[in-house]
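One structure below.
The complex is shown incomplete by one protein chain, all other protein chains being positioned as in the whole.
Coming up: chain A.
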Amino acid sequence: MPLSTQSQGDAEQYVLVACLDNARNLSNILKAITFKDHAIFSATPNGLKVTVEDSKCLQANAFIQSEIFQEYTIKEDSVGFQVNLTVLLDCLNIFGGSTAPGVSTALRMCYKGYGYPLTLFLEEGGVVTVCKINTQEPEEPVDFEFCSTNVTNKVILQSESLKEAFSELDMTSEVLQITMSPSQPYFRLSTFGNSGNAHYDYPKDSDMMELFKCTKTQTNRYKMSLLKPSTKALALSCKVSVRTDSRGFLSLQYLVRNDDGQICFVEYYCCPDEEVAED
């Protein structure tokens, strides 16, 4: 592969080198979290984590494990930087993002460390493009303190059923209300729009429901504008887990299969809009 022979000599200078035969395996998953311009990259030996935040109320993370990459070399325990995500996506799609079978853009992503740009070598059909994107000091992502021990309610649904609901949601409603309960209505999405209310109910024994673990009845409202970006992740995913904790914080975890059938994860954390008295 032309890219690997080219940069053999510089290999020692980079603290992070990640290669993909198909750049779409990275760009598709990044599109699921592109609702703000800037993203925080955090690389560890386990893989790459990309974080995007909105006003400290919403956080989206995309995880691409090291196994997904054809080559993944990291010289430090943790490498972090911030880049303009829109620019990065434009570079990854620089060859036009064609979806013709057998044609894909190969990627070699390299980073020398603090103060250096992120360098992308992209190749398609023998043509090589080099992109250098300026990096910034990574901001510390908000810690939502969402841990498994605090989780009160959890369901795992097949995305297909939620995709329909989300595409039909009444956007004139300012909030999306999520009710999870061990008894009726089990799992309910509600909107309160200009023309009236709408409720989407998923029973616990539905064949779309892969897991249902609700310990107590909780109703929480989340700003529709905050959750709207998550529909991109939903569209890519095949399964989604919905969890709320005792504070009403929401965690949405999406299982995404890439072009090669490998699994990656995207998660969204969202603060509740207001406390609703529990039934």
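The rule is simple: a residue touches a chain if its C-beta (ideal position, glycine included) is under 8 Å from a C-beta of that chain, and two chains touch if they have at least 3 such contacts; residues count from 1.
The rule we apply is simple: contacts and distances are computed from a predicted model.
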Item to check | Protein name, per the UniProt record, of whichever chain is missing from view ("Cullins domain-containing protein", "Cell cycle checkpoint control protein RAD9A", "Propionyl-CoA carboxylase alpha chain, mitochondrial" or "AP complex subunit sigma") | outcome: "Cell cycle checkpoint control protein RAD9A"
Checklist outcome for this item: Of A:Ala198, A:Ala235 or A:Ile263, the residue touching the omitted chain is A:Ala198
Item to check | Candidate in contact with the missing chain, chosen from A:Thr44, A:Ser161, A:Thr217 or A:Thr231 | outcome: A:Ser161
Item to check | Candidates A:Glu12, A:Asp77, A:Glu140 or A:Asp207 - the one touching the absent chain | outcome: A:Asp207
Checklist outcome for this item: Against the hidden chain, chain A presents residues 161, 164-165, 168, 170, 194-203, 205-208
